[in-house]
Structure formats: structure tokens, C-alpha cells
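Notes to accompany the following structure.
The other protein chains are all here in position, but one chain of the complex has been omitted.
In order of appearance the chains are A, B and C, and numbering begins at 1 in each one.
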Amino acid sequence: MRPDIWSLYRQMLRSRRFEEAVIDLWEEGKISGEMHMGIGEEAIAAGVVDHLEDGDAMALDHRGTPPLVVRGVDLVLLLKEFLGSRDGLCGGMGGHMHLFSPEHLSASSGIVGSAGPVAAGFALAAQHLRPGNLAVAFFGDGAMNQGMLLESFNLAVAWKLPVLFVCKDNEWAITTRSKHVTGGNLLDRAQGFGMTALEVNGTDVEAVWEAAKQGVERARNNGGPTFLLAHCIRPEGHFLGYPLLRKSLESMKEMVGPILRSLPARKGASLGERIASLGTIASLIGRTVTEKYSKRRDPIYRVRQGLKGEKSRLDEIEKEVAKEIQQAVDIALS
Amino acid sequence: MRPDIWSLYRQMLRSRRFEEAVIDLWEEGKISGEMHMGIGEEAIAAGVVDHLEDGDAMALDHRGTPPLVVRGVDLVLLLKEFLGSRDGLCGGMGGHMHLFSPEHLSASSGIVGSAGPVAAGFALAAQHLRPGNLAVAFFGDGAMNQGMLLESFNLAVAWKLPVLFVCKDNEWAITTRSKHVTGGNLLDRAQGFGMTALEVNGTDVEAVWEAAKQGVERARNNGGPTFLLAHCIRPEGHFLGYPLLRKSLESMKEMVGPILRSLPARKGASLGERIASLGTIASLIGRTVTEKYSKRRDPIYRVRQGLKGEKSRLDEIEKEVAKEIQQAVDIALS
Amino acid sequence: MKTMGFADAIDDALAQAMANDSRIVVFGEDVHALRANLFVRFGEQRVRPAPISEAAFVGAAVGAAMAGLRPVVEVMMVDFIGVAVDALLNHAAKLEAFSGGKWRVPMVVRAPCGGGYGDGGQHEQSLWGWLAHIPGLTVVVPSNPADAGGLMLSAIENEGPVVYLEHKLLASNMLDFLGSGGRKTVQYDVPAEGTCGPVPDKWTSVPLGKAATLREGKDITLVSVAVDVHRCVEAAAALQKKGVSAGVLDLRTVSPLDKEALCRAVSRSGRLLVVDEDYRDFGLSGELAAVVLEAGIPLRYGRVCTEETIPYCREFEDQVLPSTKRIVDTALKLMEQ
Partner (left out) sequence: MKTMGFADAIDDALAQAMANDSRIVVFGEDVHALRANLFVRFGEQRVRPAPISEAAFVGAAVGAAMAGLRPVVEVMMVDFIGVAVDALLNHAAKLEAFSGGKWRVPMVVRAPCGGGYGDGGQHEQSLWGWLAHIPGLTVVVPSNPADAGGLMLSAIENEGPVVYLEHKLLASNMLDFLGSGGRKTVQYDVPAEGTCGPVPDKWTSVPLGKAATLREGKDITLVSVAVDVHRCVEAAAALQKKGVSAGVLDLRTVSPLDKEALCRAVSRSGRLLVVDEDYRDFGLSGELAAVVLEAGIPLRYGRVCTEETIPYCREFEDQVLPSTKRIVDTALKLMEQ
């Protein structure tokens, strides 16, 4: 069986347009908290979630929007939750970092790494109550250093739990380059727990779909967990209003001022070390900015390139999705 | 440079005789708490600790006695601490699971896995204050499933910390066979964090010494951490008074009674599953008992076999060590 | 009515519940041995030994409970909850609120607690007040076999997360396993009524949040949980001889507190003495003072608690943990006010 690129594309686009609407609402001050975008991860969400059925569960991290949109959670309920409204998905109590949909057995958490244990628990319940169902855990590369996630890998292998562990590797943990604080490589790390591990280009939705298929089938057939390492990008920075992406000059001044003052300060590290630190910060900012403006690894751009020939159909989907999102926003705000 | 088998043997014997004295005191009711023996691990303690110098640190688990004995901690202070005496190593406050010797930068903890983070901290201090010094972490195979230990592997690699992680693999976690709850193999697991990993027969003191040497040298030369997997045995069971090793009949009855009662109880698992559970328990008991009485993998027996030819010297060391321990006991009890 | 040990009562009530509800599963380290009877009767699928990964398997209990199971997850000692408490603090306890009340977490965390057998400061803590600080957690601490079984049933039936703490001085299997190790050469100050007592032939739930008045008193009210409930009863008898009428209240549930029972007793006696094996500061003992004051009841107040890290040495340990003597002395001081 082959992936249906058109429906995958539609799902990716729904997620993208939804989150773009969220950006506007956030700018208007209608959304509080740390608003983490899933922009750049749409191919992973679409390629994985497309395989899920009734009774399957999802444990999400702080970027839970795309999987929930793709899974079919009501967009108005989602938006209203983001807006903190009484009739939002969680009555305004959870917000965008704590999204819960019992019908979809989907739960998110703002605690890095917690998706692993929760997914293991979802899978344990499936093993007892819903054989053939599975649980997916979505988390980032930074979470790969969180003990409870590592423990959950072992637990899933030892108990042969139907889990698909999906690591969305954007190479960042907030302002930290993951490779700078992470030993070895993540594929070996997962394999080290005796788990089958697959690596895929997370901006290629068809590749993700194919890889996820293997893991999902293994889980459904009582074959135990699978680790899926999906490489992606983080064009919007860690969250909206990310300092390293601020356009305004004064905010840049605010950031740079104290740094420059401490450069010549008496006592401290050698000038060499200080320059090195400055270099580190500069390169982080540079990398963040280029990542925002490079289309190259945008999963949606990539699909469009592949479907260039079918412009009219692309436009049609574009229109339909835009309409769907606009309607959701209108209702949510009314 | 080659290991001095005679001094290694003497250290192993000191630890063995010391712990045998502890067994007697425990039987007499003079020691409380969960008394965990290091009997069976002497080759690991001797082979690793022999490489340590002033300024090197040790983070120990609940079987901390052998490394401290080998490191040269005053035996009387140790014994008095076990006895809970006011002038014990820690004033009777810590006891045998919480042994602390600042002079030897040695600390133990009863929290499984905590030796990893603490050793990482010791190593960080060495990196800043005592370049060339290192920290050793001793822990068991069961601890390899504890998140904080796994995190500390990554931290040590990422920060290039001078740590030697020593896993004393006796294949047990209390009554649990580790392989039953552990995915993959421990060497791959450690390597998965980008750490050099070595495997050694932990009952062969010379092999341990050679392997430890590599790790210690790497650490001293700013080469980062090393993982050493040392296989050993647990002849005394998890701790003294271990139920699976009780000789007394009534205690066996106590254990077996409820089990047999629940075998035919109405409602529950299929008879097949119940028999399987019984089988599991039986095999655990069997394994525990055979392990106690098989000399084959006793590290001290092994050295003696190798040195058979030099009986008189062996006897001499035997006498000297017996005398040393007896004196320590006499003083501690006086 | 039959008589049963404290630990047997818990497992017996658990077995009854498991026989009637296949959604109830037990997992934790060494449960195949610690709960051998359940392991044999219900098989390895439902009584599952776990790796030493408390953060993962307590977190998994949260997910399992969300997805339809009713897990009874064992932490070998409450002291070890430190490595797994995020699953309670930020997940189990918060999920109902986060989901706007749509999703609940019917799980039980079962953990031995308490000291008095020389196991040292990392293995003898109580921590019930510490855990009760977290909104959304129910914390149960029984003091006798009948309550132990009945409260286990209500813990399992509860739709929210429950921390069920069993005191190791009352659970004879635990005390034998961790303390005496089959030795006849060691003694512990074990309260007989707590370790063995009458239990119903068929278990029925003991309501959460209801204290038990073990003794009425018009001069002073002694309030406690677990082992110290029995120390209080002993102290009350001693005080009687000195002409002091002391009442004893067994909270049974630390959270939610039975505020009525507490206020009723204290408004009558005018004096509250809290006996708490958990740490003194910022815990149960202070909360009880606040509850009575909030009710506008004037009172004289004292507390006998654990004030520092518990020493290994049996002699020091006895001085640090609450004792009948300390209760009596403090009560008499309070009487002078």
C-alpha cells in the first residue's frame, strides 16, 4: 500500500495554515503562555498520524498542535483552548501545552520526556484491553537526554509494548545545539535499548509514512516498540517571540548590551575564551535566522515541488484549507 | 605495567574476611538495616581501586564495603559505623548504606543509580580543581535502568568528564533476573551514549585491573568517560537474611503457604499461567541457592587456584589478614 | 469476622478487587516475589515485575489509567518516589484540572513507608504531608488491618490518583524482609493492634477522608496516622493515670482531611497535639493547626514529629522518631498552658 500524497499534503497544509492563524492571534495578544509551533514538523505529524485508527493513542510534547490537527480534533475547540475560552477543548484550563482529547486518546504535556512513560502506559492499556492498537510518543531530540524517556524505551522493550517512539530531531533544544550536549548519535542510543530504530528525512512526508508504517505494523502485530528518528527544521524558533528572531532593534540592544559590557569586565576568563563565547552566541543567532528563511527543508514546499505539474489541484486544496481555517477562526472569535 | 597479584589478592581477602565478620555481627543482632554484602565483587573492587590516587573520588551504591576497605578506610571506623556507634565513620548517623569518607572523596547512597550523577559531579570538580584526577562510579546491572544513571552517561560524554563507570553485573536486581526486565545488552547501551565500553570477567582480578587501567588512563588524560561492564556473582543473595536463602523451614513455609493457597483460588489467571508463575518463582529460588554454593565463580577461589603453587605465602597472607580483621573487630566491640 | 495481618489484609482486599475487575493490574519492582500470591493467582500479565525505572513505570501508570486500566503501581519505598514524583506532581495530580474535568486518572501508588527498624534516612521516611501538598492527590495512611484492606478497596475504586502508604512496622512481611531478616536477635517496637486484627469476611470499602475517633477526650486531642496512632493510644492511657483525659483521632486519610472530625474534637478539648512521623516543618502538623484556626476555634497546640534526617543508629533513631514518652511529656506541658 502506498501513501496518498494528496491527503497527506492536505493534512500538512491544514496544520500549517492553522498555526499561521495562531501566530496572528498570538501577535494580537489573544494567546498567552509559551506558544510552541509545529511549523516544520508537518510531514512527521501527517506521515505518522495517517496510520492511526480508533483506539490508538498519542502522547504529545509541547508542540502538540500538528498531530492533533491531523488526527481530526475539532479546530474550533483547539483554537478556543488556545484563546483560553471556557468552551475550549479543555475549558481553558490546559492551554496549548496541555491539550487533552479523551476521544482520541491524545494527551500532551509540557514536561520534556514525559511523552515516553505516558505512551508506554497507553500501550500497556492497549495490550490488555485493545490488542492490535498502539500508542505513539512524539518528542524532540532534546528529550533524548531526559531519563524518564530513556527508561520508557527500556520498559517498552522489556514489556514488548506496542509503542512507536517518534523523535522529531530539529537539532535544537531552545537555544542549545543538541549535538553540543548529546553523546553519540540518537539512532545508536535507541538501538542500545534493544529497540528497532529507523532514520528518516522528516521533511519528506512519503518517507515518513513508509517508515512509520513499519513501526505501526510491528506494534499491531505484538512485535514491540520501534524508534523513529525524523530529521526536521524549526523555522519559527523555539516559540513565538523567540528573542533570537526578534526584528525590533531595541530588543536586540537589550540582549547585546549586557554581553558587550561584560566582554571587557575585570576578572574572569581569558580574552580568548570570551571571544569564543561571543562566537558561540553569534553562530546560534545566525543559524536561527538562516533556518527561518531557508525554504529548502520546508516539508510543504517540498511536496509542492513534487506536485508542481498539478498546479490547479494544489490551488484548489490551498483554497479549501484556507476556507476551513478561516471559518474555524471566525467561529472561535465570534 | 602489570598488576601485583599478591597485593590484589590481599585486598580481596581483606574485604572478604571483613564482610564475613560483618555477617557474624549481623547474626548477633548488632547490625540493623538492609545489610548488602559485596562478597563476590572483591575482584572488581580490588582491580579498579588499585589504580586510584589521592584526589580521585568514588561514588558507591548499597554495596559500598569492598571499595572502601580496599581504598584504605579505617576498618574500625567502618565497623563502628555498621554497629551504629557514636564514634563510627559517620557517627552512627549514616550506617552501612550511607558511608562517607571526605578524606577519600568517597560517598555511598542507597538510591539506585545515584552513583552516576554524583560521580559526574566529582569528576567536574576534578576537571576544574584537580586535573588528572578522576571519579569512579560503582553500580549494578539493575541500576542500568535508572534514568539518572543513563543521563549521567550522556552528561559525562558531553562534558568530557573523567569518570570510570563500573557496572557490577551480577544479573540480579533483588529477586528479579535483570535480563527479564532489560532491553538489549548493557555494553551496547553504554556505547549508545558515545562512550567507550569494555566488558570483563569481574571474577578475574587481573582482567579487571587491565581493563580498569585503560579507563583510568583515558580519564587522567582528559579523554572522557569509560564504561566497564564486569560480570560477577551474588552468593549471599540480595542482603543478609535474604528470604530465598533462609535455611529455617518455618520461614520457607511462611513464603510458600500463601502461594499454594492462591494456586487454586477461584477467579484469576488460567491454570497454565499460574503454573508458569510458580515455575518462575521456583527457578529464582533454585538459581539463588546454586549461586551460593558454586565455588566456580568465586573471585578469591579463582586467585588461589592460580597461585596454588605458593601455598605457604597464601597461608601467610591468610593469617595476616585474619589477624588484621580480628583486631579490628575486637577494637570495634571493645 | 476473622483476624488477619496488616500486609495480608492489603493483598487480600487487592485480590478480591482483582478477581472482580480485570482492569486492575499490579506492577513494580519484584512484585512477583513481594506479591507472590497475586503473581501466582493472576499471572505475570496482571502482576508484572518492572525494571528499576520508577519515573517510567509510575508515568506509565498514569497513561494506563487514562486509557482504561486501573493500575496499582508499587514503589518499593516511598523514599524512592523522589525519582518519579514528576509523574504525580505534574501529571497524575493535574490531569483532571488540565482536561477541564474530562479525563481522570484512577491509579493507586502503593508504597511502604516509615521507620523504626534502623534502615537509615533514605529508607525510613514518611512523606505523606509532602505528597499531600500537591492538589489533586489523595493520600491514604492506614493504621490497622481492617482499615488497610478497606482503604485499599476505596483507593482502587477512586476515580482520581491515590497514594497508598503502608507502614513497614505494621506490614510484618516488609519488616521481616527489610529488618529482622529472619533473626531472633533483633526487636522492634511493633504495635500489636496495628499488625494483626479483626477484618471482615468480605471486604467493603472504608470511605476516604473519614477519620476514626479511637478515644474521646475532654482535655486534649491527640491526632496522628499509621504507627503513631498506637503510640497515641498508649500515651492517652498513661495520661489518664495522670488525670488527663486525652482523645485520639486516627486521620486514616491525610488528604482530603476530615476537617469536621478534627474541629469537633479540638473544639471540645481545646488542645491539639499532632503526632506526625513525617517531617515537622511545612507538613501535616502545620496544616492541622491552620484548619482548626480557620474554623475560628481557639486552641493550645503542640506537635511531636520527626524534625531531622532519620539516623541509622537505633538509639538515635528512637530519639528522632515520635515516641510515647515524647507524646506524654509534650501533652503534659500543653496541659500547663
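The rule we apply is simple: a contact is a pair of C-beta atoms (placed from the backbone, for glycine too) under 8 Å apart; a residue touches a chain by one contact, two chains touch by 3 or more.
Only a predicted model underlies this, so the values are computations on that prediction, with no experimental measurement involved.
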Can you list the shown chains that the hidden chain touches?
-> A, B, C
Identify the residue among A:His128, A:Arg246 or A:Lys292 that touches the chain left out of the display.
-> A:Arg246
Check each of A:Val22, A:Met37 or A:Met93 against the chain that is not shown and name the one that touches it.
-> A:Met93
For the chain left off this view, which of B:Ser114, B:Thr176, B:Thr226 or B:Thr280 is in contact with it?
-> B:Ser114
Any idea which of B:Leu25, B:Ala125 or B:Ile275 touches the chain not displayed?
-> B:Ala125
Have a look at C:Gln16, C:Asn37, C:Ser53 or C:Asn90 and name the one touching the chain we're not showing.
-> C:Asn90
Touching residues (missing chain, whole complex) on chain A | 26-29, 32-35, 81, 84-86, 90, 92-98, 109-113, 142-143, 145-148, 173-176, 180-182, 239-244, 246, 248, 251, 255, 258-259, 261-263, 265-270, 273-274, 276-278, 280-281, 284
Kindly note down the residues of chain B that lie in touch with the hidden chain.
-> 57, 59, 88-94, 98, 100, 102, 105, 107, 109, 111, 114, 116-126, 128-130, 135, 147-148, 151-152, 154-155, 158-159
In the complete complex, which positions of chain C touch the hidden chain?
-> 55, 79-80, 82-83, 85-86, 89-90, 93-94, 97-98, 120-122, 129-130, 132-136, 255, 257, 279, 281-291, 293-294, 296, 298-303, 307-309, 311, 337
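We adopt the following convention: only the chains that are shown with their structure count from here on.
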Geometric centre distance via CA averages, chain C-chain B, whole Å | 33
At what distance in angstrom does the C-alpha mean of chain C lie from that of chain A?
-> 41
Where does chain A touch two or more other chains at once, residue-wise?
-> 147-148, 151, 154, 158
What residues in chain C touch two or more of the other chains?
-> 45, 50-51, 53, 55-56
